[in-house]
Structures are given as structure tokens and as C-alpha cells.
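A protein chain is absent from this complex, but the other protein chains hold their places.
For subunit A:
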Amino acid sequence: MLKVEKLNVYYGNIHALKEISFEVQKGEIVTLIGANGAGKTSTLQAISGMIKASSGAITLKGKPITYEEAHKLVPLGMAHVPEGRRVFAQMSVEENLELGAYTIKDKKQIASDIEKMYKRFPRLKERRKQLAGTMSGGEQQMLAMARALMSRPEMILMDEPSMGLAPILVQEIFEIIKEINADGTTVLLVEQNANRALQIAHRAYVLETGEIVLSGEGKDLLSNEQVKKAYLGA
């Protein structure tokens, strides 16, 4: 589905991503874990075109997308739930969902997809006319995910969906990610909550200061001594 080869990203003189290579197969949940500043968010942003790669190759379903503009990736089947949710605070919940379906022409499909999202996230239905900015962090995260699903992506990138949420909501968010994946969407998940992420991921990569230092199946990494020490607080 997604292939990243020898990706390099610089911010000025800072070499943020160093020769990163990994891939995500169709139907998988793959997670990137690592400490703050390891380059997890930069990796997702380079993939979705929010920042420019300095060199390397990114391909989606075999098509090179390394230098593609962000808005052109949505019709190719990619959605990105960005760090910090970034819902449109001054717009209603329903308008946010409509914007998620910006690339969809079929109005009936949009209407029925909005109903589907309301079924999956009942809180959003209660608040459909409310401005997104007035909702709680957890509700905004649900909205950000629902909004991304409105474009019917084949592949979804999620950046720290559990950040800043109460433990009970964290649980719910990870359940939803599993459901989204079970419905056939490939997931690339970036998380600081390594424990939870590794539990639901098929495979995982560990990033340290811009480099991939370890990779393997989710459950193998959960019992890996090095990972336990550095990221699981054991």
C-alpha cells in the first residue's frame, strides 16, 4: 500500500529524518513509536505532503507521491488525521464532516456517510450543529477521525490520536482504530502511548532521533527488553 524509501527531511540545517525506509501492507495497522522529537510527526507530514522531503521516494499503491501536493493525495485514497486534531473550530460538526468529503462528488453518498459517522460516533450526532471548537478534546478527536473517514480513504495516517485524553477515552480511541482497520482501511499510526499502540498493531517501527532503530511485529516488540526499557516504562 505505502512504501517509504530512504526518506530524508531537513529543517534548515537540522537533519530531522535520516534515510528512513519502511512499508505498510494493505490491511495492516503499522505503528511508529518513539520519544518526543524522534521524527514521528515529520514522517507522517512528509508522506501526506504537509512538509517537503529533501530526498527519497514515497509510493502509494505503486504511484510515486514524494513531491505531490497535500490536497492531491486525498483523491488517491489517503487521509491524514493530524497532530492536535485541527478540526475547523469556527465551523459546525456537520460542516467539518462535509469538508472531509470535499473530494466526493456524490451528494447521496456524503449524506449516507454522515449518517454512518453519527452511528459510529453518537456524540457527534448530539452536537451536529455545535461549533467544533466548543467540544471537548475527546469529542474533537472523534470528529477529526470521522472527518478523515468521510473521504473513504484506503489508507489513513493518524498522529497521536490519544494525546491529552482521559484514560477511558484512550481505550475508546484505540477500539475505534481497530474497527476502522477491520472495515478494510490500512492504518499508519504514530503514538507516544507505545504500549497501547503495540497491542493493536500488526507491525511496528521504532524511531530514535530521526532513524529507524528497530522493527518487528507488534507483540514481539511488546516483549522486547530494549523497547520495554525505553518506551514501556518497565
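We adopt the following convention: a contact is a pair of C-beta atoms (placed from the backbone, for glycine too) under 8 Å apart; a residue touches a chain by one contact, two chains touch by 3 or more; residues count from 1.
One rule holds for everything that comes next: contacts and distances are computed from a predicted model.
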What is the protein name, per UniProt, of the chain that does not appear here: "Acyl-CoA dehydrogenase family protein", "Branched-chain amino acid ABC transporter permease", "L,D-transpeptidase" or "Response regulator"? "Branched-chain amino acid ABC transporter permease"
Among A:20, A:58, A:79 or A:212, single out the residue that touches the unshown chain. A:79
Which residue among A:6, A:26 or A:71 touches the omitted chain? A:71
Out of A:40, A:127 or A:147, which residue would touch the omitted chain in the full complex? A:147
By the contact criterion defined above, which parts of subunit A meet the unshown chain? Give residue numbers in ascending order. 48-50, 69-75, 79-80, 82, 86-91, 95, 98-100, 102-103, 147-148, 151
